[in-house]
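One structure is given below, encoded as structure tokens.
The complex appears here minus one protein chain, its other protein chains still in place.
Our next item is chain A:
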Amino acid sequence: MKKKLLIFILTLALWFVLAGKVNIHVFLLGAIICSIISLMLADNVFSFVQKKHELKGFFKKIYYIFLLISSFIYDVFISAIRVSRHAFEMKPSLSSRTVRIKTSLENLNSNAALVNFITFTQGSIAMDFDHLNRYYFIHWIDVHGEDEVEVKKALISKHEHLIAKIFD
């Protein structure tokens, strides 16, 4: 109950800050939304907080998060340029294929972060995830040879290591 109340108060405060004004309509709408959020997330939010890391570990994580976000934005633009080039070609030369890649990540949040990465970067989309065998099913849009497959797999593995350092 304490957790739910804390989440409710924090989200309602954030709601007022972002709404920029306080009146009865804003309060009622905010109360409804924040109560739904607090009911849904109260049990999960506090499990994200890990107390095993000291201050040094915290700053290291911040550094890794910065690396992750910058790499993410860079890859989104590179990938978007490639896909948009195909869109404007007279005859789109797509060479798509579906592959299966095994992951070593165990945490649910790290898997979700990796799915987001795969969907946004290097012409790949995460189609499905096999929870039992820990396989990702990935669709690639422009893979013309085995060398490109290895390059893309290496990139996913690099992101996987980075995400493992943050979440696991």
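We adopt the following convention: contacts are C-beta pairs under 8 Å (C-beta built on N, C-alpha and C of every residue); 3 or more make two chains touch, one makes a residue touch a chain; residues count from 1.
One rule holds for everything that comes next: contacts and distances are computed from a predicted model.
Participant: Pick, from "ABC transporter domain-containing protein", "Cytochrome P450", "Sulfur carrier protein ThiS adenylyltransferase" or "Na+/H+ antiporter subunit G", the protein name that UniProt gives for the chain of this complex that is not shown.
Facilitator: Answer from the UniProt record of the missing subunit chain: "Na+/H+ antiporter subunit G".
Participant: Quick one: say which of A:L10, A:V76 or A:L155 touches the chain that got left out.
Facilitator: A:V76
Participant: For review purposes, identify every residue of chain A that touches the missing chain, sorted by number.
Facilitator: 18, 20, 73, 76-77, 79-81, 83-84, 86-88, 92, 94-100, 115-116, 119-120, 123, 125-128, 137, 139, 141, 143
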